[in-house]
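Note that one protein chain of the assembly has been removed; the remaining protein chains are unaltered in position.
Right, chain A next:
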Amino acid sequence: MSILAAESANPLIPPLGEIIIGLIAFAIVMVVFFRLIAPRFEQVFRARREAIEGGIERAEAMQAEAKAALEQYRAQLAEARTEAAQIRDQARAEGQQILEELRTQAQEESARIVARGEEQLAANRQSVINELRGQIGTLAVDLAGRVVGESLEDEARRRGTVDRFLDTLDGMSAGGATDGRTGSTVFVPGTDR
């Protein structure tokens, strides 16, 4: 029966039943693809794209951050270098100043010490001179008395004579005489030399 039907049928003229079956089948396929399969795949593609783009963005952000950090570090380094140079210069200047101060201080100190020494020496010399003046007077009077034989009893006259004698001695020494007597008795630095 089917063979007979086939022989009379034209394969290019399909029966309506088959067309309807085909329509239904393809409609079902379309519904499943539109409702389920395509949205799921699109969702996957979107998620993947976002993941990749997110990754790139994150990487870019990190790179920018790293670059900023590097810039900051470099700036800080440069700052630190200039600061260090400043500190060094300052320290050098300060050191120079301190040295200078110390030197002046030392000089002042030494000058003061020298001055004090000079004062002391002058004072000592004065006291020695005073003492010697008394002793020399007595000694000279004593000696003269012994030589002359106790003739010079008049006190007042005696003192006058001694004083006069000593004054002449002073006058000799103050006159800058370079006889051995003054040089050997008292040494005054800076004044006699």
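A few points about this structure:
Please note the rule applied: a contact is a pair of C-beta atoms (placed from the backbone, for glycine too) under 8 Å apart; a residue touches a chain by one contact, two chains touch by 3 or more; residues count from 1.
In the analysis below, contacts and distances are computed from a predicted model.
Missing from the rendering is one chain, named in UniProt as "ATP synthase subunit a" (options: "ABC transporter ATP-binding protein", "Helix-turn-helix transcriptional regulator", "Glycerol operon regulatory protein" or "ATP synthase subunit a"). From the options A:Ile28, A:Ala61 or A:Met172, the residue with contact to the chain not on display is A:Ile28. Note that of A:Ala38, A:Ala85, A:Leu102 or A:Ala115, the residue touching the chain absent from this view is A:Ala38.
Residues of chain A in touch with the missing chain: 1-3, 5-7, 9, 11-23, 25-26, 28-30, 32-34, 36-38, 40-41, 43-44, 47-48, 51.
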